[in-house]
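Data block below; observations after.
Here the complex is missing a single protein chain, while all its other protein chains stay put.
Chains here go by letter, A and B, matching the order in which they are written, and residues are numbered from 1 within each.
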Amino acid sequence: MSAVIINNIIKRYGSKKAVITALQGISFDVKQGELFGIIGPDGAGKTSLFRILTTLLLADEGTATVDGFDVVKDYKSIRQRVGYMPGKFSLYQDLTVKENLDFFATIFNTTVEENYVLIKDIYSQIEPFKDRKAGKLSGGMKQKLALSCALIHRPSVLFLDEPTTGVDAVSRKEFWEMLTRLKEQGITILVSTPYMDEASLCDRVALIQSGKILSINTPQGIVDSFGKKLLAVKSNDMLHLLKDLKQCKEVEDAYPFGEYHHVVLKKDGEELLKSYLEQKGYLFKLKEAKPNIEDCFMALMKTS
Amino acid sequence: MKQFIAFVKKEFHHIFRDRRTMFILLGMPVVQIIIFGFALTNEVKNSRVAILDPSKDAATTSLIAQIEASRYFEVDQYIHSTNEIETIFRKGKIKLAIIFPSHFREDLQHFNKAQVQLIADASDPNVANTLTSYASAIIMDYQNRITNDRKLPYTINTEMRMLYNPELKGAYNFVPGVMAMVLLLVCTMMTAITIVKEKEMGTMEIMLVSPMKPLKVVLAKAVPYLLLSSVNIASILLLSVFVLEVPINGSLTLLVAESLLFTLVSLALGLLISTKVDSQQTALFISLVGLLLPTVMLSGFMFPIENMPLPLQVVSNAVPAKWYYTIVRSVMIKGTGFQAVWKETLILAGMLFFFLGLAIKNFKIRLA
Partner (left out) sequence: MNEKVIIVENLTKKFGDFTAVDHISFDVHKGEIFGFLGANGAGKTTAMRMLSGLSLPTSGHARVAGFDVYKENEKIKQNIGYMSQKFSLYEDLTVKENIRFYAGIYGMSNRFIREKTNEVLEKLHLAAEGDKLVKSLPLGWKQKLAFSVAIFHEPQIVFLDEPTGGVDPVTRREFWQMIYEAAESGITVFVTTHYMDEAEYCNRVSIMVDGRIDAMDTPQLLKKTYDAVSMDEVFLKLARKATRAAD
């Protein structure tokens, strides 16, 4: 059985004059026990989708079920069994770590002791600070507390809306390690993020842009479907190199990518490109590159 | 029930950890009662009076001289007819007119009895009250002094008339007024703001996604403010009785019960606002402009409703504080029982169900 089934969801905002369609007919399934990533920039519709699935918003069209329950009809049952961590840090800043956790446990009709096993791994890291006010915690610790609170009632499906936004690379990495361990406990996890590099840590991902799904696949599957030749080029004058690359006939797209510029070729024009750059007088280093999710996302953005 | 208690406990944590809010919640009533109490009963100095003295005899001249000599009064002008009183009062500078009869001294000497009329501008009832009592004290003093030399006492009857506000509403009225204001502020504004704060913080999202019933969330938020309001009712009553010496003439139980009813109405209003509003600023604005202002202006606390234009009188009926204010004045100051205020009580109860019903109807189980 699928943990989440989404069928042609459409969500519009605004009045008659200026309608913004945040979700333009989205459909996908998430399997039980899957770590599913929804990857896209701000404004892609990630939060709207999460709010519809957590019964906080009503879709204008389409249907969705979570754990077999309809998000409109059975919203009460869904609220009993999902965990949700909204994008904003949403714990009580003036309550201590322990007070927050106890409070959420009671609200969800359980106790901290009952499900301690589930959160032990995460909560033990902040337990030394259990009498500190939540507002005084560091970003990474706040996040761990929020995750503990979202997990305290052992939800069957966990929704994490941009848990790593604004968090530094170290804390992000730790967070994803925690998610991987949680998955082993059999919890289905839906996580959204604007960071493309986090896609590779998911079982499957949906790439989303302007309310539309660009692609749904395993991270490997997405990379494999790139289908064009990708080169990495660098020289001592990266700015002019980029401008010249964009003007080359053989080049479909060129953009900075870390130390190199990535170049998507139209056909197999590698030799032609080399001579073009030599003719322009560049001292350059050119190698073949493996596309990653970000390359795919950009390619899909341009074709859709 | 466990959820509910946990929520109320959490709410008290919020309140007790925010010292500033605590101070405002519990300190404001005390400060207001004291400020109103002392500001309004302050002594009046060098108040301008107008005098109508058709007799112009030794007695009136001597009495006027004494009035002029007191530090409370300053004779501003002599008028020639009672018709002028309206005009000078409307100009605003003069608050009191002293009217002698045509034959003051003769009346005294022949009949041992004379009349003096004091006409006060009672649109500010406290000032009017103070002025007339000072003036009559001076007249009494004069009467006693001239009587000393004689066997048969002279009597000067002072007749007082209050223009614009004949019942002198307002003398002790600030106590019921402040009670209405404080309860409204604490209950309506604070409940609306704290609920909206959860929306702003994003915690409302988690509450909605939790199994706790949304209505329970909102009611649990109201409970601490109900309790705080009880503390405020007690502190206001204690201050009025022991510091300002305003007596509670009626039944204390009835007074407290009516106050709790009004508290509930205010809470319901707070909930209603919170269902409609998404930012703390808007909640604050609506509470202040939409509620506090009408309460101050239209409850009869500052300005007598009888003297307002008809449309405003009609509007004032929709202000809950007006009814509460009437009840408290009756019970606390006039000392009447429930039979005198059952109508107002019924109206407040009706308002409670109306606002609560509307709040529940508007309450969203989702974000939008």
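FYI, a contact is a pair of C-beta atoms (placed from the backbone, for glycine too) under 8 Å apart; a residue touches a chain by one contact, two chains touch by 3 or more.
Quick caveat: nothing in here was measured; it's all calculated off a predicted structure.
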For the chain not depicted, the shown chains it touches: A
Residue in contact with the excluded chain [from A:156, A:171 or A:215]: A:171
Among A:58, A:72 or A:301, the residue in touch with the chain that has been omitted: A:301
Options A:138, A:180, A:247 or A:275, residue touching the unrepresented chain: A:138
Residues belonging to subunit A that touch the chain removed from view: 18, 40-44, 137-142, 165-173, 194-197, 209, 238-239, 242, 255-259, 294, 297-298, 301-302
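We adopt the following convention: only the chains that are shown with their structure count from here on.
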List of subunit A residues in touch with subunit B within their complex: 51, 54-58, 75-76, 79-80, 82, 84, 86-95, 99, 102-104, 106-109, 149-150
Contact set on subunit B toward subunit A in their complex: 2-3, 6-7, 10, 13-14, 17-18, 201-203, 205-212, 365-368
